[in-house]
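Can you read through this structure? Questions will come right after.
In this view, the complex is presented without one of its protein chains, the others remaining in place.
For reference, chains read A and B in written order, and residue numbers begin at 1 within each chain.
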């Protein structure tokens, strides 16, 4: 057997291995929830911008594949502007820190914020026409913000501290008609890729199939002109020629060139020198604004459809007064779902804010109809997750900034640490996510069923059904006294 | 070429084969309904319990993959209790034989069955507090029972003969946000795995990928304590430490240990010595109860949402008087869908009960908007199924206990045997499943379209459109007389 044959053979074997491994990883995807082990995840990738930071989790983590979601954490410096972008997946954003303003562009809705036509007073700074734009909204720490699929939005930090937000992209949502890859379309600027893992695979695959050098870009031999000019930026407008943009938008060539944003190094979060000038009702207290919006949303579903253009998109769920469950020794829980924030009906998402005091326990429970994603905002504690076979797939300490996936129906319990409390947010992939608590199931089950299921005596069953707190928030030391 | 190299080569080849075969089986899954052959399926696996038997169909059968469902047949002995369990997939259960009681635990619903507080009369048997629990329901042969996803339920045989039930788990239902693997979560006891095929694959895969000895369980090196104690049972509580359970539920350590159910050999169906003591309205006739429930359900959809806690979950469809289609010589058909049993709207499932008398034919028809699963309850007959290319993918005798998958739009016809009738149940994956009958399509089509489509003469078309029964239930010998 000659040497060349041998190396050819090895090469072939190598080739098969790689192809087959690729498919083996696909095999996982189909059995995506056979998780014999769940890990607490921290961001895998960071993109630094002029005025902020974008961190993403690799969507190929088995846990995230199972839940069918992707996550992004953004830090926007004061005076930082996150450029307008949209995604085919609906997004739910939680504001961890800071405050800001957000502008969505709903198609078909009018520009309801207007500068007076005859405003001569500001002549120093503006010689042009008075501006107008769609409604903008103020938000702050503790807010949940809902962004429907395909709707562009921008965010601006008008506060004094960095604005930190965690966003869920529900890639397996029915609204996303593309595949499960997270996609963010930027309207402008020169954003850097936010999920490089999905990019690399693409190139690898490409190479493998066509045996062509990396860097070949699809469709080039078909394109007729301007291939040189094509693709300086990464925004969607950079894919059009400046000549076409000038024609279409009836602008000068220079303006059109800037729309394509060549060689902009600021990335997706840019600094606004001197602060962003927008039309913003002043003298209004944030609290008042909220009150007003609350009233509007309480008119319910009918109102929602009549006033789609003034739709409420955010709700604060971290305030103590907003608690849905409360135990003064153990902690509090509040929920935002399509009953409290009707837009969530369209997103099919909801959220839960949990604050456990020191040693406080959120007793074992499961999500009936949703996957859930637990993100630790502050403090430390321990999370236990059990699968259908009774295996503890997660039983670990968690700390600030970590993400834990709790698949549908898996039983989970959380406990705050001894030294500090635990504060976390749970994203849920259902707008009417419901929870079942083991303790409440015990109470609702006939004593004799429990006695036979667990081999307990009558006395023990009574203890199980009647001692302990009624609710799922428990403080271990205080239990016996409180009964 | 040396011997070692050769064996290394063979080994590699072997390895590739197995990996590639694994993916080839995935290939099937994606093209899961290219069935050139359908088989009648009998259970593949059995789990014997103290007081009953659980039989399951391997969910990897191409037919079951196409329909996206899993099936379980349970036999519960008299005084047998099937322990509380839940599943992320909605379940539809048909009672083949016997009678029993069932208890569901709906979250947020009160314990509406109560013993009087001052009950001194029963002091002999109970020294403890009076018991209370959620509503329980009686069921019997011929009932369809709907179990929503994530809702735990237990079942008890209070009759004199074995209780036999067949359950459909609709793993491809929108309510199941996990993958297509069937999962049953047991709240208590030490159940044995019901779908070992999905387990084995998991271990195999694990081994293959990590080249680690079998038995390594995920997450162990991360777990901090109690790894010894972890995992004696298979219920979801066995994944928690008894110390944590004692803290959470405020019970003694011994009670908590039993909640984890170590070394219980009774499996998922246990015997209740002396019969199960539950709070159960006596002196009521089953028939009366049904009457009452029927009236409630007739108030329709609005009533459903107002009284979610007293929701009707079952309906008898085997009674002759309940027939929707009837031909005294051929047979009868009754249907349960979201119009007769509103909860089915949430499950997106329905069922059809068919009884064909000797030689009776259910003429060719297809399911417009559902896959269907035909389970033979009694008797024998013959089933014919034709696919889109006109191939007879099934044309065989069927007998009691067999399951036949009829994919959406495939044309199917059933005929009872000459010696005994044929009784079967059809599960359908749509709560408003609709059927189109070939004969009725002929009647609704202009005569000249039929003449040209089939090359028939006018006389033959008239014969085709007007002779034969109007309905789909046909008795071959009686046809000519009856017209």
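One rule holds in what follows: contacts are C-beta pairs under 8 Å (C-beta built on N, C-alpha and C of every residue); 3 or more make two chains touch, one makes a residue touch a chain.
Note that this is a predicted model, so its numbers are computed, not measured.
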**Complete:** Out of A:42, A:161 or A:179, the sole contact with the unshown chain comes from A:179
**Fill in**
By the document's definition of touch, the residue of A:52, A:68 or A:84 touching the omitted chain is A:84
**Asked** Thinking of the whole complex, not just what is shown, which of A:100, A:152, A:364 or A:468 touches the missing chain?
**Response** A:152
**Request:** Kindly state which of the options B:280, B:319 or B:467 is in contact with the chain not pictured.
**Result:** B:467
**Request:** Touching the hidden chain in the full complex, which residues of subunit A are there? Just list them.
**Result:** 1, 9, 12, 16, 19-20, 22-23, 26, 29, 81, 83-84, 86-88, 103, 105-109, 111, 126-129, 131, 133-134, 136, 149-152, 154, 156, 175-181, 183-189, 193, 198-199, 201-202, 205-206, 208-209, 217-219, 222-224, 226, 230-231, 233-240, 244, 247-252, 254-255, 258-259, 261, 264, 270, 272, 276-279
**Item:** Hidden partner chain, residues of subunit B it touches
**Value:** 1, 9, 13, 16-17, 20-21, 23-24, 26-28, 30-39, 66-68, 361, 363-364, 366-371, 384-397, 407-409, 411, 413, 415, 429-430, 434-450, 452-456, 458-469, 474, 476, 479-480, 483
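The rule we apply is simple: only the chains that are shown with their structure count from here on.
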**Message:** Measuring centre to centre with CA averages, how many angstrom lie between subunit A and subunit B?
**Reply:** 36
